[in-house]
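One protein chain omitted, others in place.
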Amino acid sequence: MLKRVINITPIDINFMTSTILSMLPFIIPLLIIEYGLMIFALVQAARNEVAYLPKWAWILIIVFFSIVGPIVFLIIGKKKETENND
Amino acid sequence: MKSFKAYFKKEITEAIRTYKYLVLFFGFIFWPAMLGPMMLKLLPLILKNYMPAETMQLFSDFTRDYAFQSFLSDSFQFMLAFMAFVLMGLLANEVRLKRLVFPYSRGADPEGVVLAKYIHYAITVSLFILIAFFIDYLYVDRFFTGGILSLKILFESSLLYILYFCTLLSILLYLSSLFRRGLAAGFTVLILGFSLSIFNQFDTIKAYFPNYLILKAADIGHVFDSSLIPAIIISFCLIILFVFLSVLRMKKIDVA
Partner (left out) sequence: MIKVVDLKKNYGRVEALKSISFEVEKGSVFGFIGRNGAGKTTTMNILTGLIKFNDGKIIIKGKDFQENKQEVLKSIGYLPETPTFYDYMNAYEYLRFIGEIISYEGKNVSKLLEMVKLAKHKKKRIGAYSRGMKQRLALAAAFMGNPEILFLDEPASALDPEGRMEMLELIEGLKNEKITIFLSTHILNDAERVCNKICIIDEGKILLTENLSQLYKSYIQPIFDVEFEEDPTDKIDLLKKPEWVENIKENGRKISIYVKDLDYAKKEILKELSKLNTSVVSYQIRKSTLEDIFMRMVKQK
């Protein structure tokens, strides 16, 4: 069974690339949105005060956990000033 | 009416500036409707060389119908979780953070506040669901073949999802007025949404629970039929009941 792992024929590779190429118009918007969100979250993290974790930790989270990282940061990471007033 | 207008605008400003629309977009549209079909298509290609040929046989005949049903079950979970956690503070935060002191002391009426919140997010959730379904159709139609999936079926399913999520939204709204911390409301709705699906196992009573709407949405070919009537009526009654209870609660609650 393990032998199959290295059993990639040229035909297979051809098939894979052609499928992926045909999907490109659908993959590109996904990548744009994903990186757009990441950059947006990074800008927000750089320009605002952050809560719970140090800034560098948030930046790592945003960069390495794609989509989830930026979203978690946007929901809970930004400091809300009046929350701790009383 | 004045309070309604003021709060409706405020909810839009708030949803933009606190990224609620953005986060809902990812939970409602990006993940289930865009990334979902993509993964479904790529998975067999990636796994191809790690799996025995017999198992691969299972993946090869994905139809559009199957891809759409897979989207339905993904989106149910994603939408439920995102709605619960993004909107859990709908009323709880207003009360806990004393944001209502000024509006209430200037005579804002609780009916307007609650209705504005509910209607704004009901519209938001409905629109996001519609968009998610149509984008999913684009992807599914492009990547898969076969099956009887049509725009009509898709539209009917999306209407059932909309009604279901508007029902859960009203429950979330009420729980959010009940609990001091939004998190409690969020978790309760999440558990409620998943656990009510258990009733779909019991043929005699399943038609009387809102989760039947979700079950029927995946019943490609006969999404709309008369068996839905009790669940639809019950869902509308629940919406009215919980919005009404929220108004009552917001009238009585101490906001300072």
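First chain written, first letter: the chains are A and B, and each begins at residue 1.
Quick note on the criterion: contacts are C-beta pairs under 8 Å (C-beta built on N, C-alpha and C of every residue); 3 or more make two chains touch, one makes a residue touch a chain.
Note that the structure is predicted; figures quoted are calculated from it, not measured.
Trainee: Out of B:81, B:97 or B:178, point to the residue that touches the absent chain in the complete complex.
Mentor: B:97
Trainee: If the hidden chain were put back, which of B:9, B:152, B:180 or B:222 would touch it?
Mentor: Considering the complete complex, B:9 is the one touching the chain left out.
Trainee: Just checking the interface: what residues of chain B touch the absent partner chain?
Mentor: 2-3, 5-6, 9-10, 13-14, 17-18, 97-109, 252, 254-256
FYI, only the chains that are shown with their structure count from here on.
Trainee: Measuring from the mean C-alpha position of chain A to the mean C-alpha position of chain B, what distance in angstrom results?
Mentor: Chain centroid spacing, chain A to chain B, equals 24 Å.
Trainee: In their shared complex, at which residues does chain A touch chain B?
Mentor: Per the touch definition, chain A meets chain B at residues 1, 4-5, 7-8, 12, 16, 19-20, 23, 26-27, 29-30, 33, 37, 67, 71, 74-75, 82-83.
Trainee: Looking at the complex, which residues from chain B come into contact with chain A?
Mentor: Against chain A, chain B makes touches at 19, 22-23, 26, 30-31, 34-35, 38, 41-42, 45, 48-50, 52, 85-86, 97, 139, 142-143.
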